[in-house]
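Let's look at chain A:
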Amino acid sequence: MTRTLAKLAATVATAALMVALGGPAAQAKDFLLGSELPLTGNLARVGQGMHEGIAVAIDMANKAQAGKHSFKVSTIDDETSPAKAVAAVEKLIGDGVVALTGGYGSNIIGPASEAAQKAGVVYITSGGVTPDLTGRGYKTFFRINNTDGYALAMIGLLQDMAAKKVSVVYLNKEATSNLAKQVKETLSAKGVAVTMHEFDGSTSDFKPLINKVKLQDRPDVVAMVGYENDYVGILRAAKVLKPDVKAMVGVWSLATSQMAKEFPDLMENVHGTSMLSFPVEFTQPEALEFAATYKKLFNKEPDYLGQFGYVQTRLLIDAILRADAAGTLAGGGLPDELRKTDAQTLIGRVTFDAKGDNPNFTHRMGQHQGGKVVLVWPKAFANGAMRFPATPW
Partner candidate 1 sequence: MIELTLQALFSGLLAGGYYATVAVGLALVFGAMRVINLAHGELVLLAAYIAYAAESRYGINPVMAIPIALVVVASASAIVYALLSRIEQDREINSLILTFGIGIIMTNGILTIWAADIHSTTNPWFQDSLVIADTLFAMNAEVAFFVGGLALMAGVYWWLNHSWQGRAVRALTSNRNAAMLMGVNPRQTEILSFMIAALLATFAGVAIYTGKTVFPSLGHVLTVKAFIITVLAGMGSIHGVLIGAIMIGVIESLTVTYLSASLQELAGMLLFLVVLFVSPSGLFGGRRALAR
Partner candidate 2 sequence: MLTLEGVHVNFGGVQALKSASFAVAEGESIGLVGPNGAGKTTLFNVISGVVRPSGGRLDFRGQSLLKLPEWKRARLGIGRSFQIPRPLGHCTVRENLIVAQRFGARTNDPQRIDEILDILNLRDKADSDAATELALTEHKALEVGKALATNPSLLLLDEVLAGLETTSKRAFMERLGAVRDRYKLAMVIIEHDIPTIAALCPRVLVLNFGQIIADGAPDAVFRDPEVIRSYTGETTL
């Protein structure tokens, strides 16, 4: 017992020390941002992706503000665990960060942003798309993307394809089932016949499932809502069973350079949400600089994760500078400044409503074409013709 406490006291003393060492930054014009992200655990990949975007935003801001202000970000791995995310946010706030950018997975962002709200510190993210998050109406919570945006893009594409029958194959996690259900409702309302197929994360052989789609549903299009290894499994099964469909459509982490590289023959003609074409064909100067910096820092083409991470952080930095100029930063004026945001960004126009959600958010759809990702929806952003009907087989 006494030993217990001795040990406890000792360890915690070191803790206190470390907290002290990482204490608030010295000068006023030196802004410290906090970032809580999954760098290990199931979400490690996406977490790291977003973190790259954040780093790019910081780098670009420091270049732009050279001489005047400087920005730093201190990052803590939440290990894809809500409890650790909360601890991370508290530590960062204890270290005196101006605001928080990051967070992945609605179920982790939930408690993490709650902790930030308690401390009155801004938490901006693009890692959790569920309505519940903005539904809480926190004053300090901001999000640049949402389920609706993904659903809109998928539905939009499906309607361009004039699909009459759609089979939705979706993972039984929160974000994925929310999106799948939203797609079903909207499409059914528009008179499209939709059949739903839920699957579990441990599924590795999708043939029985796809065979059901092939023999029972006979849809025009198969809509997939999951993550990388789910897509790979589904597409392989489809490639084997060759159901008579006109297109295979997915959402996030599908139309990416990574997938194009890892599974070239499997991805051909597959659709997925993507803000950028690949290789990136940027026109606006900001986008070009973004791509260049990304290349410089990580020696690879930017992907959608990095892009979202970049946009959310850039908007945050802009707001910080505005608030600082107006002298309201110290007085907690940052949330109001962020709410005034109205910017054209890499992901389109961004404004924030009272709940911190971005009503303008609409995703874009890309299609894998010969190792490239070509934007095919909406027309406004399309940089190539959609191949339709077309499948990987």
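How were these candidates chosen? In short, all candidates are chains of the complex that A comes from, given by their letters.
As a working rule, a residue touches a chain if its C-beta (ideal position, glycine included) is under 8 Å from a C-beta of that chain, and two chains touch if they have at least 3 such contacts; residues count from 1.
Computed from a predicted structure; not experimentally measured.
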Complex member touching chain A, one of 1 or 2: 1
List of chain A residues in touch with candidate 1 within their complex: 40, 42, 44-45, 172, 197-200, 202-209, 211-212, 215-216, 228-229, 232-233, 236, 239-242, 258, 262-266
